[in-house]
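Only one protein chain is missing; all other protein chains are in place.
Now for chain A:
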Amino acid sequence: MVEAPMTPVRQLARYGLYAVLALVAFIYLMPLWVMIITSLKDTEEIRTGNLLALPGSFNFDAWVAAWSSACTGGTCEGISTYFFNSFQIVIPAVLVSTLLGAVNGYVLSFWRFRGSELMFGLLLVGCFIPLQVMLLPMARSLAFFGLANTTTGLVIVHVIVGSGFTTMFFRNFYIGLPQELIKAARLDGAGFFFIFRRIVLPLSTPIIVVTLIWQFTQIWNDFLLGVVFSGAETQPVTVALNNLVNTSFGGKQYNVDMAAALIAALPTLFVYVLAGKYFVRGLTAGAVKG
């Protein structure tokens, strides 16, 4: 924190510090490492070899099986279909909930009306309510509109559940913008959408990125809504993965389990590696309220 002269004792303490940090890093990485190498071993090597050791030869059979032939409950076609299902759910749900959040946040920050603060409060509480209290009525409503077990239905549910968070993100970001900017434009007679498009949106790039990444991760990783509201054909990849891992007939193929888990984790890990900074900002934005 504050620079101090480097004595031998301090030097030693620094080495110790780095050693501890490296050890912890090893512990955090270990499960991922084991997943990767296990997915590249054959069943025999898993039984006999060391858990942490590299496989004798790289063998991608398990990846092929996980992708196209492993059994996920009723069918044995791998998780590829469900992988694409997830994209079909995630893309519209992320876009719609982000747009909704931007507009809501804009209103709640710059166009307050009587009761708008109360609405924001209700919305915030809504973010943290356990989804279990919505599941049964939501299932009835979706069935009523003929949307049970459809991708559209699942997208709608994700938008409803997600827009509380997206609104909070945008509202907390907009509160930090200089209000004078918008006031001046309003005094000049600029309208609601004009200010939004020309003044507010161009300033919103960071929060848009944060929100897109946050929503992508949340919805891709969702399991509860997927398992309740999707049908056999429209399952997201998390549900298929869980079915694959817990399908119990035949010998347990841990290498296929691991390959399937890695496939399911790849998109969010990819986004994390690419834009981790924004992911962290989303995490902290969810906790540090404005």
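Before moving on, here are some points about what is shown:
The criterion applied here is as follows: contacts are C-beta pairs under 8 Å (C-beta built on N, C-alpha and C of every residue); 3 or more make two chains touch, one makes a residue touch a chain; residues count from 1.
In the analysis below, contacts and distances are computed from a predicted model.
Within the choices "NADH-quinone oxidoreductase subunit H", "Aspartyl/glutamyl-tRNA(Asn/Gln) amidotransferase subunit C", "Potassium-transporting ATPase potassium-binding subunit" or "Sugar ABC transporter permease", the name that UniProt assigns to the complex's undisplayed chain is "Sugar ABC transporter permease". Touch with the chain that is not drawn comes from one residue among A:V20, A:C76, A:L201 or A:A232, which is A:V20. Checked against the full complex, the one of A:L40, A:A70, A:M138 or A:V200 touching the unshown chain is A:M138. Contact residues of chain A toward the unshown chain are 1-2, 17-18, 20-21, 24-25, 28-29, 31-32, 34-35, 38, 46-47, 50-52, 100, 103-104, 107-108, 111, 113, 116, 119, 121-126, 128-140, 160, 163-164, 167, 186-194, 197, 217, 220-224, 227-228, 238, 241-242, 245-246, 254, 257-258, 260-262, 264-265, 268-269, 271-272, 276, 279-280, 283-284, 286-289.
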